[in-house]
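Left out: one protein chain. Kept in place: all the others.
Per-chain numbering from 1; labels A, B, C and D assigned in written order.
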Amino acid sequence: MNATESLRYFLPELFLLSGALISLGLDLFVRNKKLVGFFAVLVLLGTAVFPQVSDLAGKPLELFYGFFTLDAYTCFFRVLTVLILAATVLISISYRELSPSEEGEYYTLLLLTGFGLILMAASTNLLMIFLSVEFVSLMSYILTGFLRKSHKAKEAAMKYLLYGSAASGIMLFGMSLVFGASGSLELSIIRNLSATAPFYGVTLIALILFLVGLGFKISMAPFHMWAPDVYEAAPTPVAAFLTVAPKALGFALMMRVLSTGFLWINWKWSPLLMGLSILTMTVGNVTAIAQTNIKRLLAYSSIAQAGYILMGVCTFNETGVPGVLIYLVAYAFTNLGAFTVVIMVSNSTKSDELLSYAGLAKRAPFLAASLTVFMLSLAGIPPLAGFIGKFYVFSSAIQAGYLTLAVAAAVNSAIAAFYYFKVVRLMYLVPEETPEKIPYPLPLTLALGLLLIGTFAVGLAPSVFIKAVQTALFV
Amino acid sequence: MIHYTPYIPLFPFIAFVINILFGRYVRKGAALISIAASLAACAVALPAIAYVVHHGAYSVQTEWLLLGKKTLSFGVLLDPLGCVLLFVVTLIGTLIQVYSAGYMHDDAHFSRFFAYVSLFMAAMLTLVIANNYLLFFMAWEVMGLCSYLLIGFWSEKNSAADAGRKAFLTTRVGDIGFFIGIMTLFAGAGTLNFADLGHAAHLMENTPLLTAAALLIFCGTVGKSAQFPLHVWLPDAMEGPTPVSALIHAATMVAAGVFLIARSFPLFEAAPDAMQTVAVIGTMTAFMAAFIALSATDIKKVLAYSTISQLGYMVAALGLGGFAAGTFHLMTHAFFKALLFLGAGSVIHGCHTQDLREMGGLFGKMKHTAATFVLASLAIAGVPPLSGFWSKDEILAAAYTAHNPVIYWTLALTALMTSFYMFRLVFMAFFGKPRNPKIHAHESPAVMTVPLWLLAIGAVLAGIPGSPFMHHWFQNFLAGGVHAGGHAAGHGSEHVIIPFVVATSLAAAFGGIISAWFLYLKNPGLPAIISRVFRPLYTASLNKLWFDEIYTILFIRPFGAMSRALYRIDEQVIDYLVNKTGLATARTSRIKGWIDKHIVDGLVNLTGWTVQLASALVRLLQTGYLQHYVLIAFLGTIVLFFIELRK
Amino acid sequence: MIIPLEHYLIFGAVLFTIGIYGILVRRNIIGILISIEMILNAVNVNLVAFSRSTSASPETGQIFAIFVIALAAAAAVVGLALVLALFRVRKTVLTDEITLLKW
Amino acid sequence: MISEMQTGIQIGIYLVMALSVFAALAAVNLPNIFHAALAFIGTLLGIAGIFISLRADFLALAHILIYVGAVMTLVIFAIMLTQRLSDPNVRQHNNLSAPAFLGGLAFLTLMAKLIYTTPWPVKAAGTVPHVSVMDLGQALMTTYVFPFEVISVVLISALLGAIVIAKKDPL
Partner (left out) sequence: MQTHLLSWITFTPLAGALLVLLLPKNNSRLIKSVATAATLLTGALTVKALTLFNAAEPGFQMIEKAVWIPQFNVHYYLGTDGISFPMVFLTALISILACIGSFGIKTREKEYYFLYLLLETGMMGTFLALDLFLFYIFWEVVLVPMYFLIGIWGGPRREYAAIKFFLYTLTGSMFMLLGILALYFKSEPHTFDWVRLANAGFDPGFQKIVFLALFLGFAVKVPCFPFHTWLPDAHVEAPTPISVILAGVLLKMGTYGFMRFSYPFLPDAAEWFRPALAILAVIGIVYGGFVAFAQSDFKKMVAYSSVSHMGFVLLGLAAFTSDGFNGALLQMFNHGTITAGLFLLVGVLYDRAHTRDMGAFGGLSAVTPVYAGILIFFSLASLGLPGMSGFISEFMTLLGSYTYSKLFTGLACIGIILAAAYLLTMIRKVLLGPVNDKWKGLTDINLRELITLVPLMAFILWIGVYPKVILSYMASSVQVLLASVGGVS
């Protein structure tokens, strides 16, 4: 489909982009930068509900000569992305560390990142994959180092950039090889390549190099090591965003790549991913146990969660694939929620140390209860969102007959419960240190409430979400 | 009246409920309530007995529990055997309660005492009329409970509290055997009903299972009737109030073991090996206990060992096939032993000591007590025509007709020892000069002496129904009962007086009395010399053959050690291994101290420890140094290459 | 093609490896950035070589290379901005001195 | 004659490659970061040469313009801003050389093996048409218009971000 024809299908993204530009302009005129934030939220929600021009019941639309694949899958992730972003913006508005002089640009950058993320979901050829991944990465680096005053943030952003660039360099090298072997950038053509024996070698190398680049994005071991440092140092809303959105879209892209480009050698990558999945969840969980900083703890936890999600990718069967998507939704609600509480607490205690959560149940019962719900959800306790996700990926492992994987995941879940409960323990069982009250700013409370509802909703009425996922996958 | 039989135990039970719940309101009225209940029970029981005497056994039952496809019915069986016990229990029980009203008059927990006694009565009566093993066992255990409660009645005394526990636990060992026996029987024959025993025995004829069942049931007797090797609890049980000793630990409960054998007689008859064992154990017990009694100086301890010995007699009798003899002795023994205990209680009540060596010459001060006590002693010694003579003679006759000379002569020797130690007791307590001038003995009140005399009448006359004067009416009555119970063989068929046996019996009785007189009245210095000459024997007797000490070494200490060892394993190994999983990082000093102190948490703990170690290692990789991260990623990539490209 | 495709590829691979080596051993962040650029250049060599020999449409590889160059430039800009910002607050550009975040 | 000329060109190409590799090695190994940057410019020029040999003239030009003209200038500025040039004694390498070298060697071996075992679908010489600047422009404006637009957004965003990050604190 040529560019002009494509445009009418591209309206949501255009809406988002123009929103970004307007917000940039708005920044110049509006004194109260919070308004820019609220504007950004509106733009994002607008994008989410933007009327779809086409009916997606038919074949996927190859917009812009196939550089933007618009299918239900893309739509699903578009909605997910903008909702995550909306939550991020909402929780950023009352974030104490953000100074007004940079706040406007911040929202603009978030909106632009959103565009990049949507591109990731829609990419089906090497060029767009490279472009969108790099785009999102660049934005992530910038957002991480955004806070002017934080030494740590600068340091983390620097590391992030160097690590990320190296990773995408490696992935790009793999792309070049596979491009040479197939003569095309299209994943669908690359798929044919993997069917022929002489090209196994090059396909596998390319696949692994893909895994490096995408593994970096989803913080898969052993390419996860940047993650804790970055999540800890990044501004908390950004950390929340980074643990959720790029990871989700990383998974989206990974599944697209695997299913479109490498489906025929799944007997090769399936065991590989199984090992990596186990490694990831183990490393994440085991390291998390020793953490004393809540953001770092959540960072390792998010690595471990990536490990669980990888189970679904690894099995890639009829429960695994929707499992990944459901897990991502559940995880998005939960993790964003947890970070929201972290922001609210750190706004008043000015600390992210676990110890500052001691006795939170007394100071702020609602926050403590919410964080408990999120922790339980992360631990996979029913009837919360996290359980549904875990249920799905466990199912897929059992269905595929990957007993090792299932058992490893079970053991890991038990280990994980220990550190999630460490937080709960502090809040409820340990006497408080500072008796100060914690304020409830409106945007944060709103976000918290919505995320809480989401966490329960996925857990209690999963069928709605499953239906959405199935629509995304099979239509 | 017979149809009210099932309600006999209900009267004492109601008394129990009233006394235990409203004890603090009824106060001394408790005695009245209990006695009234007992009398009511008597009032129902005696006509029922009369009915059985005239019309044969009575039974009724109702479905209680469905086990698989088999129904377990509970009900009442009143046959002649049951009548004997019912007669004894209601009568003696009532008398002893009357006596207790005087004996316990000043006790702080008066009502509680009567509550327990009533509960006991209820249980014992249930046991007597029970028609199957399970109900029997239930009553049996409740009796054990009452025994426990009453032995430890004066629980402020450590010795009493310990004695109660010992009694319960020791008997429980036997009870478990009984319990397994019941199951064996049920599994083998599918019935627990006494009436079906004959059929059951027939079903299991010649199977080891039958012998096993019989022997296991016998375990119950061993425990309850204080037979070797589980007899150790009974002497200690004398810590309880004396009426309790009389009622429970002399006349009724301990005899229930014998009753159990009698009840299971068809079973035992079908298992000769079991019978043999029963006879041997009984004889051994009889002899051993008598031997220990020779040197005992506590008036109640002498009687306790005497009880064990006499119970051994009954068990031996049953083991020898003397169904009627054993039962007969059970009845007569109940009378005279209850009388002895009550007499002893009266003595204790009168002179506030239990040590024989401090008594002496009490006859003058306590005429009623002394006279009845001597009568009872004559009865137990086997002096004709008192009751003991007839029943003991029956037993010796049974041993004689069984052609078992070892048992016969052992029992005869025991008879000799019995009459010796009884009269040693009599002479030391009631005759001679007072040894301790501080003791100012006085006679007990009428509420206590009247029961003594009533019991004395029983002790004197109870033997008559089984004597040739009444043509062995008792034996024949019982035999009919067994008949009614479904067993074909007759038992009372050949009740002829065997002169040889009578001679032995008489010789033993009088020999014992005379030698006691000679040693303790005529030459009071002689016993000391004898004890020095037969020092090893004397020491053995004095130390009760060291049973308690041996059991301590063999069972009690290893038991405690084992439980402590297992506990240590539990805390320190299993827990430790398990715990290390998650708790390594939970590092408050308190917990750490605890973990240090302890290891079965261990399996989890090991896991936890591993995780902790891994956590430390993995953390170390996270140096914060960028190029370490990249290097790991790069090397990781290369490793992935090699994994994937390997052939 | 004047020389065999494989030789170009080997050349690319060598450059790539040197770049990786540089990333791993350089202490100076700018040195690392240079090494990253080297990696991207190595990829470009591959892309252009393939474009000339195996690609279905001849311009694909070259255009890909153009995009790579553009993105490399963007990354370099952000990277250098971060270097300057970091230098301003930490007065260092050495990777082993920016290890506030660990464990 | 043609073959001789071809041989000459071939030798020339190999020479350029060797020099580029040499410069690349210098770029990662030179103790002075400024020298290293200069060496890297050498590598870049070499690569431009390789592009020309592959008849990607426009690309070579763009390459030199963007890299040497813009990126490396920036880099050198950055070096000068951050480097205390008076102090060239700062160690420029960490102690990971050994594992990095071994890892690199393993990687290279693998790659070499892969490159030589893969039957690249090379087209017959002469069948590949020359790609002119016109062609590239055409492609960028038609088929590749979407990535082209996207990259512009990327560049704007990156610039915006870089400005926010690098701008001095107002205080």
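Here is the rule we go by: a contact is a pair of C-beta atoms (placed from the backbone, for glycine too) under 8 Å apart; a residue touches a chain by one contact, two chains touch by 3 or more.
Everything numeric here is computed off the predicted structure, so don't read it as measured data.
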{"item": "Contacts of the hidden chain among displayed chains", "value": "A, B"}
{"item": "Per the touch definition above, residue among A:195, A:355, A:410 or A:442 touching the missing chain", "value": "A:410"}
{"item": "Full-complex contact with the absent chain, from B:138, B:371 or B:638", "value": "B:138"}
{"item": "Among B:22, B:64, B:363 or B:453, the residue in touch with the chain that has been omitted", "value": "B:64"}
{"item": "Where the unshown chain meets subunit A, residue by residue", "value": "361, 376, 379, 381-383, 387, 391, 394-395, 398-399, 406-407, 410-411, 413-414, 417-418, 421, 424-425, 428-429, 462-463, 466-467, 470"}
{"item": "For subunit B, residues in touch with the removed chain", "value": "20, 63-69, 112, 134, 137-142, 145, 148-149, 152, 155-158, 160-162, 164-165, 168-169, 172-173, 176, 179-180, 183-184, 186-187, 559-560, 562-564, 566-567, 570-571, 574-575, 578-579, 581-583, 586, 588, 590-591, 594, 600-601, 603-604"}
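In the analysis below, only the chains that are shown with their structure count from here on.
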{"item": "Most central chain, Cα average position", "value": "A"}
{"item": "Cα-centroid distance, subunit C relative to subunit D, in whole angstrom", "value": "7"}
{"item": "Intercentroid distance (Cα basis), subunit C paired with subunit B, Å", "value": "95"}
{"item": "Separation of subunit A from subunit D, taking each centre as the mean of its C-alpha atoms, in whole Å", "value": "32"}
{"item": "Residues of subunit D engaged with two or more neighbouring chains", "value": "94, 96, 99-100, 103, 107, 110, 120-121, 144, 147, 151, 154, 158, 161-162, 165"}
{"item": "Subunit A residues counted as touching two or more neighbouring chains", "value": "127, 131, 134, 138, 141-142, 145, 157-159, 162, 166, 170, 177, 180-181, 183, 201, 205, 228-229, 290"}
{"item": "Subunit A contact footprint on subunit C (complex, rising order)", "value": "5, 9, 12, 16, 19-20, 23, 29, 32-33, 36, 39-40, 42-43, 46-47, 49-50, 53-56, 60-61, 63-64, 67-68, 71, 74-75, 78-79, 82-83, 85-86, 89-90, 95, 98, 100-103"}
{"item": "Of all residues in subunit D, those that touch subunit A in their complex", "value": "110, 114, 117-121, 142-147, 150-151, 153-154, 157-158, 160-162, 164-165, 169-170"}
{"item": "Subunit A to subunit D touching residues, read off their complex", "value": "2-3, 6, 17, 24, 63-65, 67-68, 101-102, 105-106, 108-109, 112, 115-116, 119, 127-128, 131-132, 134-135, 138-139, 141-143, 145-146, 148, 157, 177, 180-181, 183, 198-199, 201-202, 205"}
